[in-house]
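Every protein chain except one is present and positioned as in the full complex.
For chain A:
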Amino acid sequence: MSGLIRTHTRFQLLETSRTPIAIIGSAIWPAASMLAFVVPYAGDDPHFANATTASMLTFAVMSTNLFQYGVGVADDRVQPWDPYVRTLAAGALPRFAGRLLAGLALMAVALLPVVLISAFLTAASLSPARFLLAALAITFIAVPFILMGLAIGYSMPPKAAVVVAQVLFLPLAFGGGLMSAPGWAPGFVETVGPYLPTGGAVRLMWAAVGEAPIRPVSVVSLITWTAALAGVAWWAYRRDEGRRFS
């Protein structure tokens, strides 16, 4: 079984690596935003730099997963290759696990520039323990966005998936407060933020890097979103089974 997971992971990575622009694309906005906004304005203050780096990481986690799974899955589903793969002796597990592992690897690639810029060009600094905590938090906050991507990818055709991912992406980033440091967003964003998956995620990240206290409301909101999105993704996957060309 683990052999098949490896096979499917390699397949996904190989396919993505053949269009490297896709990887660069998901890495470029968070890195560019770091250079344009964080380095010049918040780079000298260690607290600001830590918090805004956490924001940018959350931003990168959201955008890579939303597009990668949303558009990627929707695209794959309409290819005749997909029903063929379902005749091979592999169940849903290796296919899902392969997609997930490859997705996490690509997410790491997209996050790396943000971490490097933060480490070398700003005053941000973390203790090893905090760094580990932040890494754990990233894995945790990636889950709802992976599920959101899967829900989109399994419930609509590719053209619709692109539009929905694009429409969701900016309001989620802005509304969640990813464009600012803790407490610095416009008033209504501060109010709405914790109830959005992005807001819940970024507040967890801020807490992980030690720049804000943990707020139960945002943690509960993040868990609720994760459960709800898991439900939608599961529903979309079940509904999709074997019906795609009917």
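List of remarks:
In the analysis below, contacts are C-beta pairs under 8 Å (C-beta built on N, C-alpha and C of every residue); 3 or more make two chains touch, one makes a residue touch a chain; residues count from 1.
In this text, contacts and distances are computed from a predicted model.
Missing chain, UniProt protein name, picked from "Cysteine desulfurase IscS", "Sarcosine oxidase subunit delta", "Multidrug ABC transporter ATP-binding protein" or "Phenylacetate-CoA oxygenase subunit PaaA": "Multidrug ABC transporter ATP-binding protein".
Considering the full assembly, A:80 is the residue among A:80, A:128 or A:213 that touches the omitted chain. Interface note for the absent chain: among A:91, A:171 or A:186, the touching residue is A:91. By the touch definition given at the top, chain A reaches the unshown chain through residues 3-4, 7, 10-11, 14-15, 18-19, 79-84, 86-91, 241-243, 246.
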